[in-house]
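What you see is the complex with one protein chain gone and the rest in place.
Chain lettering (A and B) follows the sequence in which the chains are written, and residue indices restart at 1 in each chain.
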Amino acid sequence: MEKVDVVCPFCGCLCDDLVVTVDGGHVTDIKNGCVVSRSKFMNHGKHRVSSATAHNEKKNIQEAVDAAIKILSHSKRPLIYGLSSTECGAISKAIEIAEVTGGVVDNTASVCHGPTILALQQVGESKASLGEIMNRADMVVFWGANPTEAHLRHITRYSVMPKGMYVEGRKARKVVVVDVRKTRTARMADKFIQIQPNGDYEVLQTMRALVRGEEIDVDEVAGIPIDELKALVTEMSEAKFGAVFFGLGLTQSEGRHMNIDAAVGLVSEMNRKTKFVLTPMRGHYNVAGANTVFTWQTGHPYAVDFSRGYPRYNPGEFTAVDLLASGEVDAALIIASDPAATFPVDAAKHLAKIPVVTLEQKKTPTTMLSEVVIPVATAGIEADGTAYRMDGVALRLSKLVEPPEGVFSDEHILDLILNGLKEAAK
Amino acid sequence: MKDIIIKNGYVYDPLNGIDGEIMDISMSKGKIVNFVKDAKEIDASGKIVMPGGVDLHSHIAGSKINIGRLMRPEDHRKDVVKKSSVTRSGVGYSCPSTFVTGYRYAQMGYTSVMEAAMPPLGARHVHEELADIPIIDKAAFTLFGNNYFTLKYVKEGDHEKLKAFVAWMLRATRGYAVKIVNPGGVENWKWGRNVFGLDGNVEDYDITPRQIVTGLARANEELGLPHTIHLHCNNLGMPGNYKTTIETMEVAKAIKPKKGRKTTVHVVHCQFNALAGDNWMNVKSGAPHIAKYVNANDHVTLDLGQLIFTDTTTMTGDGPWQFALWNMTGNKWVNSDVEMEAGAGVVPYEFKKNNLANTVQWGIGLELALMIKDPWKVYMTTDHPNGGPFTYYPKVMAWLMSRQARTDTMRTLNKACLRRTGLADNYREYTFNELAVVTRAGTAQALGLKDKGHLGVGADADVAVYDLDPTEWRPSRYRELEKAFAKASYTVKGGQVVVKDGVVTATPLGATHWVDAKIPEKVEADLMKDLERDFKRYYTVSLRNYPVEDVYTPVQKVHKAGGEWK
Partner (left out) sequence: MTKIEVTLISGRTAKQGIGLEEGKPSEAYINSVCMVQLCPGDVEKLGVNEGDPVTVATDHGSVTVHWEGDEGLDSGIIFFPYGPWANQVYASGTGSTGMPLMKGIPAMVEPGGKVLLLEEIVESLREEG
């Protein structure tokens, strides 16, 4: 049986045109998806956590849930983390668990586009949904982003190749890539500007000054000749509609949120001359959803502490890497993420010292360090729910097949844990 | 759920002609009834009893308000809300979190709130947030005024398709009403431009805002939709714009209203569109002109958008206006354009007493309320949070009902600026009956919500009890009025006590109201062909994934419509 217009649960593109063939309760083919999407759908049954475990012993789901409840209710400073690769119902439960336990809840934006959010909180952001860019952009700049490796259909589905309402397609768009190395994305661009690592802040501020007609009294900035920057600024001013897509090249190098602050400033300034927008290339398919749910329920997008009975927000204090590296956390509940594989070693090491409860589909370094592991369904394939695309558009994920025997959704398991914690609190 | 009887209160139920009579209000199974059995008794002697408040214009759910929340951690720190055994924690002030939004409206005795602007592509998001707002009934108004299909059908002059599209889109987005924001201007903003009046040019379509408003207003009435078009006029925030507002009202005058009502347009947050003068230095009140027009015409309703002197957050679907505000203030600015449909912008803003223009604006809102004679035409809002947080409603009520409250505030303002409004010479004071009209009876009537805003048999059992004796109260005691209306003695929602002495005691989930207007099969089939073709070409989501699924309105109330078709 073929299911059409299936939403893909991998990256922030959240493509919704997949055609998935389901036979005898298994996914047997997928069309339209990129190679990573194909891997996710075709391999969703591989390397699955075969049974819930607690303290290295096989347990049934309820026993594992009970062990999780025990760990969290005895914890003085629990961290709940992850949430970008699951759907919004689960995220909602995770937040409530943090509120009930007085712990901290954080999501992967913390180590991804958290700095983008910090910049937004300082200066704002001028953005548009992906279709606006598809329909109108005659100039597209990828800055510190490499969609040919990380958002594989972005260029073909949204930003460059499509024929839009006012743009004939690839030929009618000018594509510029700014990066520290010549990536595959750079090779398909009309112009590649190589920038020295950690030079983005100076270059962006220089460009802002140039837009305002200021004279710059150096010959080059971060390895880029001033004339090249002047030419780029002119091209941008002459565009009818420009879009800047930026990635972790800006958020993870020195300057962090100040790099984005400068990029936002440049784009806002360009709005005085023509039309310009910028979009962060959100990595995981529902990290935008995690920020969105966090924000409407607590007022804050990530790094939320409930130890005083109300939400507090302070990146650097309540962000997962800092909490783990400082050793402040004495238990962790990890959902839809693998911090042992993605966090700097000092933070990852702390996970080995404290009891960790992990909800995961497959074996990962985090499950290998966990006290309790609970297998869960794959949202978007084995469980439905809502996910938010990189530009904030919400779409419904489908349940195409049943999860493995005895395996439930993240939301269901978190609900069991939440109810157990509420009981324990009485 | 036990029956309830609220005994001996002074009841204000304008829709049923009750003006301060002492009577009992009985409710059973969520409805107002004549008789009850084994009822819980609530003693309301010496207190005011009104239908639960109905706020017809507020920004409480969806990407715009959520951007506001995201942008303003500093606002949240001012107002943290601890959890209780019954309530979740959160944050308040100008961009409250969803749980707190529901609690605080209920604490003021409000039981129904309308989200004023929903971009269709963001409808799923709006409904997710609405489902997380406890207690109150709610609805969302779908944005139409800059939608590709609206503009296309207006250009083509295809009125039947326009109607079909409106009906289809309301159903697809689970929307309640037709919202229009700066018609044509937000579409031009997609290239960084705007329109400057009803006869401006909507560039890529060669049509005018006048045509957009006419087309949608006609479609609205012919479909028999419960509310009129809900319209944010062109030229918001520009001194001299009162002229555009009156012109816009005139456009709607030519439209034949649906059977049973006289109105064809509701103008929103009129204060921002009631400016006279040429620039921000000589800006003065255009309220007298607007009031004169509204007093002489029966087809218009409006809401105030009253300004509060505080640090708040502006957020509208008027992208170019928000860009202008960024240029004026330098405050952080988020712009958010939505493909094919709409836009939005968010900019924090502080209304200051020593800001001369703000003083005039403050005066304008109240002038509108006091100079328009018929309270059934003018409703109390702050366009939350644009004019100020909704938690300031009791303060606005005090200004309406007490000349002294106004005087005490005016004393702190620049007199020369006040002279640019007529407020200092206006001695009118609203009665409790009029207050009930502008905060519940009139709004419910304008919205076409037949079971809200009144306490007649069959109405929803949404009731507010305020601890104030109307026979003893005098306008000089306005602070007591503020206190009483800030924390209801009782709020009953759907026949269940949800607030007692200003404290939330229960958090049932209210219903999401939306309109299901029928379209003849043939017209719908034609429409679908257009939608299928154009979604494929121009949208980045598939048509199949676009309409909001039932799961997003777990508790709903569907209103049927359909009206006349050729």
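Rule of thumb we're sticking to: a residue touches a chain if its C-beta (ideal position, glycine included) is under 8 Å from a C-beta of that chain, and two chains touch if they have at least 3 such contacts.
Please read all numbers here as calculations on a predicted model, not as lab measurements.
Visitor: Among the chains present in the display, which ones are touched by the chain that isn't there?
Guide: Touch partners of the hidden chain, whole complex considered, are A.
Visitor: Can you tell me which of A:Ser237, A:Gln252 or A:Thr274 touches the chain that was removed from the display?
Guide: Missing-chain contact among the listed residues: A:Gln252.
Visitor: Going by the contact rule already stated, which one of A:Ala150, A:Met207, A:Ile224 or A:Ala288 would touch the omitted chain in the full complex?
Guide: Once the missing chain is taken into account, the touching residue is A:Ala150.
Visitor: With the missing chain put back, which residues of chain A would touch it? List them for me.
Guide: The missing chain touches chain A at positions 10-11, 34-36, 39-40, 43-44, 46-47, 110-111, 114-115, 118, 146, 148-150, 152, 180-184, 186-187, 194, 197-198, 248-249, 251-254, 256-257, 283, 302-303, 315-317, 319-322, 324-325, 338, 340-349, 351-352, 362-365, 368-369.
The rule is short, and it goes like this: only the chains that are shown with their structure count from here on.
Visitor: When the centre of a chain is set as the mean of its C-alpha atoms, what distance in Å lies between chain A and chain B?
Guide: 34
Visitor: Would you pull the chain A residues touching chain B in the complex into a rising list?
Guide: 4-5, 7, 16-17, 88, 92, 96, 99, 117, 120-132, 134-136, 157-158, 163-166, 240-241, 268, 271-272, 274-275, 277, 291-293, 295-301, 306, 308-313, 386, 388, 392-396
Visitor: Spell out the residues on chain B that touch chain A in their complex, using ranges where they run on.
Guide: 61, 63, 66, 69-73, 76, 80-83, 88-91, 95-99, 121-122, 124-125, 128-129, 132, 190-192, 204, 323, 326-327, 332-340, 346-347, 537-542, 544-545, 549, 551
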